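A protein chain is absent from this complex, but the other protein chains hold their places.
On to chain A.
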Amino acid sequence: MEAVAEPGNLAGVRHIILVLSGKGGVGKSTISTELALALRHAGKKVGILDVDLCGPSVPRMLQAQGCAVHQCDNGWVPVFVDQEQSIALMSVGFLLETPDEAVVWRGPKKNALIRQFVSDVVWGELDFLVVDTPPGTSDEHISAVEALRPYQPLGAVLVTTPQTLSWPPGGVCGGCAAGADLLQEDRAASDRHCGKHERFRLPALRGEAPGRQAPCLWTPSL
């Protein structure tokens, strides 16, 4: 049964962006965090919703580990990572008793928490809400997309790495709002010892996103 999200808590959010990847470890949380920081640098108010319940990385990336979530009349108050309250963050990481506590939940309980994150967090007025997801195409993704659909997410950013094994399956795009853009993380390392810029590049056997119109947004260096 789909939960009906309270319109109040997301009414002030102008744009919602999901950050997805079929593959783990390609840099979704890093990109989500950097995207939020870049948007803040551009003067925007940003929220990050971390729906990776088993491996919540965003609190650490924003040095917000150990922060507590407080309640107000309208729901949960997100954690603000700065004094200016320009980045609001919600993650299961804030709900754990210890950082090493494992969230050993089956799908239904994960779905319930994700719906709560969408409906019960008081996001306030935000220009962008970035939704960081775990790898895969399962409960978290389905629930997040279903819960966010009434708010018409702007789209999804797909993160990958050059090797073919990382290319996200086409169905990932079908599972979220239209307009998926591909963001490719290109790993290159400057070798400090021999002074040569050794492009340690994870080899790509295919040079473009297979079978779809997906502009490559950005290739950051490692």
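Simple rule for what comes next: a contact is a pair of C-beta atoms (placed from the backbone, for glycine too) under 8 Å apart; a residue touches a chain by one contact, two chains touch by 3 or more; residues count from 1.
The criterion applied here is as follows: contacts and distances are computed from a predicted model.
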| item | value |
| --- | --- |
| Options "AP-2 complex subunit alpha", "NAD-dependent isocitrate dehydrogenase beta subunit", "Regulator of G-protein signaling 11" or "Cytosolic Fe-S cluster assembly factor NUBP1": UniProt name of the undisplayed chain | "Cytosolic Fe-S cluster assembly factor NUBP1" |
| Absent-chain interface as seen on chain A, which is shown | 22-26, 29, 53-55, 57, 60-61, 99-112, 134-139, 141-142, 163-165, 169-172, 174-175, 187, 189, 191-194, 196, 198, 200-203, 205, 210-211, 222 |
